[in-house]
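Right, I'll just put the structure down here and ask away after.
Heads up, one of the protein chains got dropped from this complex, but the rest are sitting where they should.
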Amino acid sequence: MLLIYPPANNFGEAMAIAIEVRNLKKTFRTHTREAGLLEAFKSLLFRKYKTVTALDKVSFKADEGEILGLIGPNGAGKSTLIKAMCGTLFPTSGTINCLGFEPWRQRIKYVKNIGVVFGPKPLLWWDIPAIDTFEFLREVYEIPEKDFKKRLNRMIEILGIENVTKTPVRDLSLGERMKCNLVCALLHNPKLVFLDEPTIGVDIIAKERIRKFIRDLNREEGTTFVITTHDMSDIENLCKRIVIINKGAIVYDGLLSKIKQKYIKTKHLNVKFSEPHKKFTLNGCKIESENEYELTIEANLKKIQIGDVTTYLLKNFKVADITITDPPIEEVIKEIYKK
Amino acid sequence: MLRWLRIWKRRTAIEIASEMAYKGDFFLKSIGIAVIGVIGPLIALLIYSNSKGIAGWSFEQFLLLTGLFSLASGLNSLFTMAMTFRMLEKIRDGTYDIDLVRPMRPLSYALATSTDIDASAEILAGIAVISYALPKLGLHLATANVAASLLIIFLALLFFLSLNIIIVAFAFLFVNTYTLIDLFYEVAKIGKNPISVYGKTGSALLTYVFPIGLAAFYPAQALFGVLSLVEVLKLSLVAFGFLAFAIILWELGIRKYQSAGG
Partner (left out) sequence: MSFELGAAKLGIKEAAVWKFDMLVWIIISLVSLGTYYLLWTAVYGFSGQGVIAGYSLRELITYFVLSEIVQTLTWTSIIMDLSQKIRRGTLITQLARPINFLYYHFWMNFGSRGLQFLIYCIPMVLIGALLFGMKFTGWTNLALFSASAGLAMVLNFALSAFIALGAFWLTSYHGIRWAYMGLFSIFSGFIFPLTFFPQFWQKVFSFLPFQYIIFVPVQTYLGKYGIFGALGNMLIQIVWIIILMTAISFIWRRAMKSFTAPGG
């Protein structure tokens, strides 16, 4: 089933569609067993099954060249959706169309055009330098020697891993490993890339490098990215549009800016002091928790600006460190449900 | 085909490099495997020093069988067994999906990435035993006989491959357990004895239905010069037939894995 691309005109308006998912449904059968010695013996003889709906008529689109954020709590169906789009999972019903292919039906042809990073799961062999894994993948994807070298060097340059690729992977830090994982996923110049938690556990400097890498590739080559993450700052840095999925269904599909306006009403500040702090009161702020040297504040953005809170803190207290975080995505989703 | 070979070569180079990263371990593992390789000849020795042995088989002939079996078993461990261990592990960990994102047929990819060089010790042990026993038999080793013997060892490898594929298919379809690998080893051991021991029905079964006789008995027969061309053809048919059966089960298994999400 070929998707007919609307012609791109000089105004660059009609973009080609990279992903089109329609009414995607996925159900699983799992067996259940309760705790206890008696139950353990019972399960020796027979098993109970139940049907779980992981994806319930999910529909959305993604244009070529988009960086799409896919957010949701654990168990919401993100991994299932990604696997279906990668072609490693058959849907129960509905259609998926990626780059003009039906992923699971034309898997071998299709996957030549996609790159995947499955979270922290290693794409590299452990005891040898990353470069050996890259060379291996070059054979698998049949990448011509010259293209391979050019592309690899470019990616190494942007990510800053010149010295890393010759070291055994087991000796690398998590950040360096994630960067190498990214290289694995992008070596063969895929048009569509799925990144599942690409910055988890990674330090802030590496995170920024990785984000720059994604932005550069997206800009230079028009690669489409679908990123799932729990890290809101990744989303803010990379995605214009996000899709929020919860309990197997899409609860929001739209611009990030809109959701921020509508739903993020508070921010959390974790403040560390260099000496025991005095009492803290500020209009619009609520104290979440405190001890002698630390304070966690919830700031109501309707009543006060973050900048004002930090100014007040820095002026009146001996502050050692401030960390500002958005409320966790679960709270945002709860907010969406409230509406 | 060429592409598969290139990928296999790369993967094997990686495997060797990985092992060499832990030279001490590799050495110890080889010793461990060598110790296990001693057991076959030891059994032969104990049987023949306490009794007349098996009808129609001298001590050296029986020893030859144990050597051939080590060779076949070692080749299996080298080329095909690792695939099974790794796949069962990947299915358990949930990391098999990574392999499904590669642009290759799953079985091709699994086999291309299956080398395990620990097994070299077993192969060497087998060759050592064969080198000891063969000269003592005073056989006239015509080229045709040796060639037939090697062909049958290749068929044995295909058979072991089929069994490994079936284990993985089973893991996809029913239960993922390493115990099936233990069953594989135990069942393979049937091939250590001359199949005449198993009676007429047994011999037929172990030649035409479940051809474990390919591992040691038939290569020995080829070396003894008592294997006809017709028999070689029949054995080839059985081996390939079994392989086809295994591949069908595998395809069913992969399909189920992709439906159930693993």
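All chains are identified by letter, namely A and B, in their written order; residue positions are counted from 1 within each chain.
By definition in this document, contacts are C-beta pairs under 8 Å (C-beta built on N, C-alpha and C of every residue); 3 or more make two chains touch, one makes a residue touch a chain.
Computed from a predicted structure; not experimentally measured.
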Sole residue of B:Ala17, B:Ile47 or B:Leu107 that reaches the chain not shown, by the stated touch rule: B:Ile47
Touching residue (missing chain; options B:Leu5, B:Ile31, B:Val226 or B:Ile248): B:Ile31
Given B:Tyr198, B:Phe224 or B:Phe240, the one touching the chain that is not displayed: B:Tyr198
Touching residues (missing chain, whole complex) on chain B: 22, 24-25, 27-33, 35-36, 38-39, 42-43, 46-47, 49-55, 174-175, 177, 179-180, 182-183, 186-187, 189-190, 193, 196-199, 202
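In this section, only the chains that are shown with their structure count from here on.
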Rounded Å distance between chain A and chain B, as computed from the means of their C-alpha atoms: 44
Chain A partner contacts - residues on chain B that touch it in the complex: 3, 6-7, 10-11, 13-14, 17-18, 21-22, 94-95, 97-98, 100-105, 109, 255, 258-261
Footprint of chain B on chain A - complex, ascending: 26, 28-29, 54, 80, 83, 86-90, 104, 107-109, 111-112, 114, 116, 118, 121-123, 125-128, 132-133, 135-136, 139-142, 168
